[in-house]
Every structure is written in structure tokens, then in C-alpha cells.
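A single protein chain has been removed from this complex, and every other one stays in its place.
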Amino acid sequence: MQARRLKYAMIGGAKGSFIGPVHRMAIRLDDLADLEAGCFSRNADDNLAAARACAVADSRVYSDWASLIEAEKSRIDFVAVCTPNDSHYAITKAALEAGLDVMCEKPLSMTLEEAKELKAIATERGCVLAIPFTYSGFPMVKLARDLVRKGEIGEICKIVLEYQQGSFRKIDFTKPLDKRNTWKMDPARSGASCVVADIGVHGFHLIEYVTGLKVQSLLADLSSFAPGNALDDDASILMRLAKKDGGAITAKASMVVSKVATGEENGVRLRVYGEKASLFWNQESPNYLSVKYPFEAERIYKRNAPYVKEISEAATRSSRIPAGHHEGFIEGFANIYSEFCAAVRARRNAGGIVREFDYPGAEDGERTMRFVEAALKSNREECVYVSMVS
Amino acid sequence: MQARRLKYAMIGGAKGSFIGPVHRMAIRLDDLADLEAGCFSRNADDNLAAARACAVADSRVYSDWASLIEAEKSRIDFVAVCTPNDSHYAITKAALEAGLDVMCEKPLSMTLEEAKELKAIATERGCVLAIPFTYSGFPMVKLARDLVRKGEIGEICKIVLEYQQGSFRKIDFTKPLDKRNTWKMDPARSGASCVVADIGVHGFHLIEYVTGLKVQSLLADLSSFAPGNALDDDASILMRLAKKDGGAITAKASMVVSKVATGEENGVRLRVYGEKASLFWNQESPNYLSVKYPFEAERIYKRNAPYVKEISEAATRSSRIPAGHHEGFIEGFANIYSEFCAAVRARRNAGGIVREFDYPGAEDGERTMRFVEAALKSNREECVYVSMVS
Amino acid sequence: MQARRLKYAMIGGAKGSFIGPVHRMAIRLDDLADLEAGCFSRNADDNLAAARACAVADSRVYSDWASLIEAEKSRIDFVAVCTPNDSHYAITKAALEAGLDVMCEKPLSMTLEEAKELKAIATERGCVLAIPFTYSGFPMVKLARDLVRKGEIGEICKIVLEYQQGSFRKIDFTKPLDKRNTWKMDPARSGASCVVADIGVHGFHLIEYVTGLKVQSLLADLSSFAPGNALDDDASILMRLAKKDGGAITAKASMVVSKVATGEENGVRLRVYGEKASLFWNQESPNYLSVKYPFEAERIYKRNAPYVKEISEAATRSSRIPAGHHEGFIEGFANIYSEFCAAVRARRNAGGIVREFDYPGAEDGERTMRFVEAALKSNREECVYVSMVS
Partner (left out) sequence: MQARRLKYAMIGGAKGSFIGPVHRMAIRLDDLADLEAGCFSRNADDNLAAARACAVADSRVYSDWASLIEAEKSRIDFVAVCTPNDSHYAITKAALEAGLDVMCEKPLSMTLEEAKELKAIATERGCVLAIPFTYSGFPMVKLARDLVRKGEIGEICKIVLEYQQGSFRKIDFTKPLDKRNTWKMDPARSGASCVVADIGVHGFHLIEYVTGLKVQSLLADLSSFAPGNALDDDASILMRLAKKDGGAITAKASMVVSKVATGEENGVRLRVYGEKASLFWNQESPNYLSVKYPFEAERIYKRNAPYVKEISEAATRSSRIPAGHHEGFIEGFANIYSEFCAAVRARRNAGGIVREFDYPGAEDGERTMRFVEAALKSNREECVYVSMVS
């Protein structure tokens, strides 16, 4: 028997959007759901153009997201929210309250309070709420997590995470700015943070995902190097981690995230040091994972190689093609959607949320917003450690 | 106005197939066409299972490909042929004669004569016939070609191409062989060549695609190292190239292709040396292209970076996401399909084949079969140079 | 006319020493000086064995360093001090006071006060005092510095420095410890700091050397992860830099140094981000320097390539063999000695210290001790920023 195909609507994601098309490609890659309705842009022409490019019927294109949710709530399974940060909360809240499952872009909200509220609503309604912390969808990141879980690297003491982008160095600040590229510098659209909220959250999530540890406190030194930027565009963050929330500190982390790292494209580099071995993953060479030992040769694991299967079912399941044939960002994104859609199907069948799926959910949405607020607070308080414990 | 969506059928590609799913994912990624009919396997259960997994209606599943072509020829636009080598010719011939466009897996046929015939039929019928020489779909390969075209590396004198796989080292030859993995060693299914026909053709096509040169003669030393293998599984091939067929030799190439290169996954490495600079591309790090100069620092070009656009419209057009976010094999494959589908649409509108599209076509199918036969002949004749000139 | 050959004595550097042989090899490589006397070990057998292995006459082997200085001060030009940290100050002081030039291993002393005193003595006596901050001797580091000086990367805003070693993970703490490997954990021999004083100083010096900036304040979070270690073996350090001491902060740095970074050997990685471009150097691939731009391909500079000459006379002068033929650690060390010996010769001819030579001197010795003390203070004060301004 053929499974009922899922149906979804997209909000945001018209011309000029990077992430909207990624959501659509990721969903199509594995044939997870059909895009049936949309409110792609406040600009009517852009909205219609996007709809037609996606083969969405004109009758199901909406000029505002509230109308979309009202009209489509019984016809679709989930909403993909691809708008700027300032509307994440309202859209997600409305969609959840309409009983829809939601994939909402990061950051989940403008404030921690909003994130808590969204988590509460999702829990209460039994809805699936996911946030695409993409890097946790990469097979070699799942392998890293499973190597940690199996004790291969021993107790973790140190984590080094870089997320370096040079995007703000590609902007000509001497000319009028194109809002599509620079809304992230606008507090009204981006929120109280730029780089921490935009990519710092990826780094934070990646650390907790791979290590299984929980950040207990952090210290942040934020900078604004881009001309005229009122928000943070560079951050150095130190963290202390425990095995569980409120537990004793067993590890420390150093994180650097930047949008002014000239010449970098998307330099996500994660190093995890354990007592027995260490892990290194570089998003710009995503199909490899390096494991280094004191008394053995360094090992380079390759995506979907036979030996990966024995260590990580998740890494193997999230691979499509043999080792040596590279998968990349869209495939990693699709792995988030694949787990999300499985959860959506499960709830539709079972009537309740199922949390054993491997996607970043409401809890991660809340924790990352807690991280953002803690970083801002530490920076305001002249770089002291501030608590992340709830 | 929304373009009419293309429709296609797949022959081959059931459980155990590597390439069938790749075709389907590549097509879906860019929403190029809908899979509407199929004859996925001679095994009825596998056939039906594949169809259902692909949401093909039971009524459009066929137990033999001839019936599919007959029944579907007026309902679909093209056929994707994903069967073993021995049926490529017959299926492609029948599909072309039915007026269908065809994407046929390499090698196009078992013999050069068959390839010539298919090219003639495609030309006569005005059909689009393409062969997925995947690596020519990678953006950085297109950039390499365009750097050559623009004279950036000067006159080419030497090419070094490796295509190293260790797949035959993963087979346990002490046990009964699984035909799904080992049919390529069976002359009845694979033809007179194994490694040259299977991956040598990729290497050959890549060289001609990037350099724009034409191989005039070649010398091949073939080996069979896998236990009990009657066909070639390792080859060293020297080639002499000219600017046009029949022209003076201006460059030489050394190619190594293997299926017994233990530990290699899909090691496609291309080096092109010109008078002014040289190029290096490695499929296992596909988003980068290295250019080396005598008197300047080596340059590493990155997929979809701003400076790529000025050099290669093709490289930019075949990218989906920003530099730093990796694209891989499926995306490269999708680029072949994207050009192919554009050609299919063009012919459906215009009533004639359009050859300015950038996909490997009937001519490449013929040349690669000429290459296979020349390699076999050279090896039989104790490794002398044999002509590739038609 | 043949230059008078320099003559030197070594203190420390017997069996089990890593750095003693490096000093000797570095000096021999470029034929800079002859080793004529030594006090290699307090152990008489080891002392004599080392002397004979180095062709030092038995009559010029001393059982204590004070006797050596007294007896040799008029026969030699300089002393190489290769002992553990706790004797650096006393030996260097005595040697300087005897009018000898000194190459003293880092850290220069146990305290900042001692370092200041040594600097004062060297200045007063007109002696050459150098500390082998080896990485500043590598040609590609000199190229990096000169690219910065020439404005190639624009105003610097961010520096990321890792110095990761896993050496303490190679120690079996369940057995009695070999003091030769573990004296760095012993406060009596190592001083108040282990990792910061041992390798943090390298990182600090490298940052100031390459960027030309001065660290104004720093914040340090130190850890002791190795079993039973009373001193720091892992550190995360944030720094704020200005163009001159006391100037306005224009850049920030994040540094990670560790001796418990399991599996790392000597992972010195420096990233410098400027407004116009960024630099990356990795000591484990020392003959390359990467420069990344927003709108141009990444460039990989190679040691002693023709284009390096135009940018950095220092990088070219400190290379011995053509690009492509690698030089490594000993060669980098020899470059420090080469500049030091040139200064020694100059002073012997001119009667006064000459400071245009490119070696780390007394000022660097003082600054690095200031850095160590600031890091310890910040850590004691719960990780607040503390001033580095003198």
C-alpha cells in the first residue's frame, strides 16, 4: 500500500531567498511531500512568480500568511517557514494553533520567551515542530555523534567550533544596501543579535548534538566590525558543559562565529577532544570525518563506507549513494526533512507526537534562543560567564 | 504561463540498482519531470515494489520494456534507460524509433557499430539522445572547460586522468557471487570490456570535454586482476590528441582506470597542463578547482563564488546554492538532466533537435564506444597505438 | 676574507632532550657556529656522553653551568640555554653578566619580573638575547607578516590561533612518571603555568609577530584535565589588540592551546582576518600560506616560489631550497639562529647591539611573560579581561 503523500505550504522563499529553494529541493530530493500552497512574498509579483515556478496553483497563493493558514489548515500537513526572523514566532504560533506541523527556519523566535511559548504550544497540541539545524543532518555528523555515544573517544574535555563566513565582506557599504542581503543587520528584522542568532545557533546545536553534553554557562565577546552595523557580526564564545543540565562541568568549549571572516564561505569546523581520541569535521569537506588517536594512525571515515554501517545506523540511513560519490548541503538538509516528515506521518497515524526521530525540535529551538540571550547578556556584562541553566 | 511538465518512464532501476535512484533523485531535485511509468525489473515483485516506492500507478508498470514503449510512447516525453549494458542498444533503438527522447546509461551500446546506428536513428528522427557522463555536469568541470576555452592555461600539452575504484576488492570471491554486484564481469551482460566500458568512458569523455581536443590514437594495456575475471578490470591507456579529428598531434594523455584499486572509492582526478597554467580537479573534493601558474600563487576556485560567474556562465548556471555549501554527485547528475530536459522541451516546441545544450549526446556515445573498441584492439595487438580517427 | 666562525656552549640538551639536539642541528645546518663547550646534564655520565656525541673535548665539559660560564666566557661567543624553565633566569643572567650573548629557550623566566630584569641586563651590557619562538622563523610566517605589512589583507579585525598538542594523552598516568616527559607539570620546574608558558607563548608571539598588533588585554579560562596535574594543560584565551601599546582596540583574537588535545601532534593553526583578505597558515603543512579574498580565488603561496620574492625578502632569504622541496621545523629553527648569529657577529664587530635583525629578543621574552602572568591572573579572577599594558 502506498503511503499517503504529505502536503505542505511554504511561507517566504521567493526570489532572492537562499533558504526557500533549499527547503523545496530537499523535500523533492527524497520525494517527501508536495508543495501545494504558498505565501512566498509580500510583493504580489514575486509571490505569483515563485508559485508558478513551483507549480503551485494560482488559487492557492496567498497574499498574507494568516490567510494561508486559515484556508489551508485542513488541506495540508505542514508549513515550511522561510521568512526573516521577525515573523517566525507569529507564523509558527498560528500554524501550530491551527494544528499544523511546522518546519521553521532558525532562529525559532526573536526571544527566549517566545521560543518557550512555541514549545509549549507544540507540546500541548501534539504538533511536530522542527528547526533545520542543517549540520546535524549530515551523515558524518551523525557518525561523529555515534562515535561519541559508543565511547570511541572517551570522556570529552574540549570542543573547538568555528563557523566563519565572510558574507558581510561582500557587501559594498558605500552604496545603498539591498535589504535582501542585509536585513540580518536590521534589529527590527533580525532581532537583538545578528551573527549569534543566525549562525551561532548552528554551532551551539552542533556541539550539543555531537557531544551529548549540555552547555551550563557561557561567556561571549561580541563585535560589530561591518560598517554601520548595529548588531554583532563577530563573536568569541567560551562555554562550560556538563553531562546533564545542572551537572558538574566536565568539558569546555571555544567557539568563534563571524560574518566578517573575509574570504571564508561557510567554514564550519568542529573539533571534539576526548580522553581516548578526537574528532574533526569540516563542513567544506563534508563526506569525511577524521578521528585521531594518541597511539594509532589517524582514521578518515568516509560517508556510506561499509565500516560506517557498523558504527552508525543513522549515518548510513541518511546516505543515498555510495562512498566516493559526494553528497552535500541539500542532502544534509533533506535528512532533517526526512526525519521530520517521518514524525509528521507518525503523528498523523498515531495521533501524538513521536520524539525518537532524529530532527532538531522545539527543545532545540528553545535552547538555541537561551544561548542567544545568554550570549547577549554576557557581552553586556563585560564578558562574564552567565548561566544557561533554565 | 507554466511550462508543461515533462513526463518520463524508467527502464531498470529497481532494488539493488545504484544508478536508477540517482536518475530519479536528479530529476526530482530540479523538478524537471514526473516519473509516470516503469519497467524497473524482470522480477515481478521487485518491479512492483519499485513502482510503488516511486508512486507510479500499478496500471503503468510493465513486465517488459517493449510493452512499455509501445503503450507509453504517446503519453511520455522520454525514457531513462538504467539497465545493464546488454540491453542499452535494443531499448534505446526502440524508444528512438517510437519518437521518444532517451537518456541512456553508459556505455551506449555493446559495440561501436550499434552506437553509430543509434546516433543515426536519433539524428534521423530528430530525437534527443543523451548519455549521463556525469562528471561533465559538475560546475567545476564546466569552469575548467571554460578556463581552457578562454585561453587561461594556453595550449595544452599533457593530460593525466585517473579513475580509481576499489569496488572489486570488496567482493568475496570465495563465495557465490551476487550478480547485482558482479554482472560487470560477465561478458554477456557487460560486453567485451569491463573497466574501460564502465568507467574508462567517463575518463575519456571528461578529457575531451574539458580540453576540447580530440583523441587521435591510443595505446592500452589492460589487466584482469580480480580472481576469475575474464574481462579487464585495470587499464593504463596512453593517448595522443589533436585540435580536431585528423589534425596534428599537440598533446598527450596518460589515463589509469581501475576497479581493483583497493581502498579507492571513486577517485576521479584530472590534471590538464597547458603552456601558461595547469588545472587540477578531484571528484572527491568536487567544489574546488585548482589552477597553478609558473609565476603566480596557485588559485583555488570555489563553486558559485562571485568570480566564477565572470569566467563561466555554465558553472554558475549549474549551481544551486552559494559557495561554501557543497553540491555533489546528485547535483552534477541533475545538471546533465537539466540540459537534456531543456533540449527535450525545445524539440517538443520546435520540432527539431537543438544541439547547443550542454549535455553528452549521441556523438559522445559513439566516440566513447570507439574508444572502448580501440582500447581492446590495442591491448590485443600487444599495446601498439591504434587510430581513433573514424 | 673568511668571517671568524662563532663558538658556543650548550647548557642542557643531553639524552632525552627534544630541544637540545634541535638547537645543535639548526646551528650546523647553516654552519653558523661550532659547539665547543657544554654542561649538558647534571648526570655526569649523560653529560659526558652528550659531549662526546657532539665532539666536544672532555676538557670543556662542565659539571655545573656556573663553572662553564666562568671558564668559557672569553673563549665562546654565545650560550644556548636548553634546560627546564626553572634555571633559565639564573643561567641567562650569569651569561649576560659575563658579556656573553644568549639564546635561551622559552619561557625566558619563571616570572615577569625576572624577564624584565634580563631585558635590562641585556640592554645595559649590549648583549644579544634571543628566545627561539620558532614559528616566527618559518618562511611562510614571514610572508604572512609581510603581506600584512604591505596592506594586502587590510585592517585586521580578528585572529584565531590554535596550538593543539596531545602529548599529555600519551602519558600512562597509572605508572610512575618519567620526569623527563612530565617535568612540565611540576610547578617547581615549570613555574606557575604549564601549557600557557610552554606553548601559549608561541601562539601569543606568533599573533603579534604576524599582525604587528599589540595585545592590550586578555581573558583566560584555564583547565587541568590530565590526571593529577596541578598546572594548566588546556586554555581558552580571548584577546583585544591595538595598533600600539595603549592604543584603541581594533581587533580581537581567540586562542586555544592544549596539551590534552588527544591525537594532535603539533597543531599550530593561525587565521588572520582583515578587511580585504584573510590568511591561513598551518604548521603541519608549513610550506604553504593560504590567502582568501571576497571576490577572487583563494591563493596558495608556496615557499620560495618566484612570486614570494617580490612580497617578502625575509621569506625568500630564509629559504634554502626551491619550492616543492619541503623545509620544516629544523630549518625554521635555523632561521632564528641565522638572524641571532648575524646579530652576534654585528655586535662583535660594532661593539653594540643591533636590533634590525629578525629574531625574537628580550622584548618578546618580557611580553610573553607578561602574557603568562595576565592569563594566570584572569583565570584566578574568574575569567575577566585583565590588562596587558605595562
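The chains carry the letters A, B and C, assigned in the order they are written, with residues numbered from 1 in each.
Everything that follows uses one rule, which is that a residue touches a chain if its C-beta (ideal position, glycine included) is under 8 Å from a C-beta of that chain, and two chains touch if they have at least 3 such contacts.
Because the structure is a prediction, the values reported are computed rather than measured.
One of C:Q165, C:S217 or C:S318 touches the chain omitted from the figure, and that residue is C:Q165. The chain not shown here is touched by just one of B:A66, B:A90 or B:V160, and that residue is B:V160.
Contact with the undisplayed chain is limited, among B:Y89, B:Y209 or B:Y273, to B:Y273. Residue in contact with the omitted chain (choice from A:D45, A:D64 or A:E296): A:E296. Seen across the whole complex, the unshown chain contacts subunit A at 291, 294-302, 305-307. Hidden from this view is one chain, which touches subunit C at 2, 5, 18, 21-22, 25, 28-31, 52, 54-55, 165, 170, 264-267, 283-287, 302, 305-306, 320-331. Although one chain is not drawn, its touching partners on subunit B can still be listed: residues 153-154, 157-158, 160, 162, 164, 166, 169-170, 219, 221, 223, 225, 234, 236, 238, 252, 254, 256, 258, 260-264, 271, 273-278, 291-295, 298, 382-385.
Everything below uses one rule, namely that only the chains that are shown with their structure count from here on.
Two chains share more touching C-beta pairs than any other pair, namely A-C. Note on chain placement: the centre of subunit A and the centre of subunit C lie 42 Å apart, centres being C-alpha means. Centre to centre, using the average C-alpha position, subunit A and subunit B are separated by 35 Å. Subunit B and subunit C have Cα centroids lying 54 Å from one another. Chain contacts: subunit A has residues 170, 264 touching two or more partner chains.
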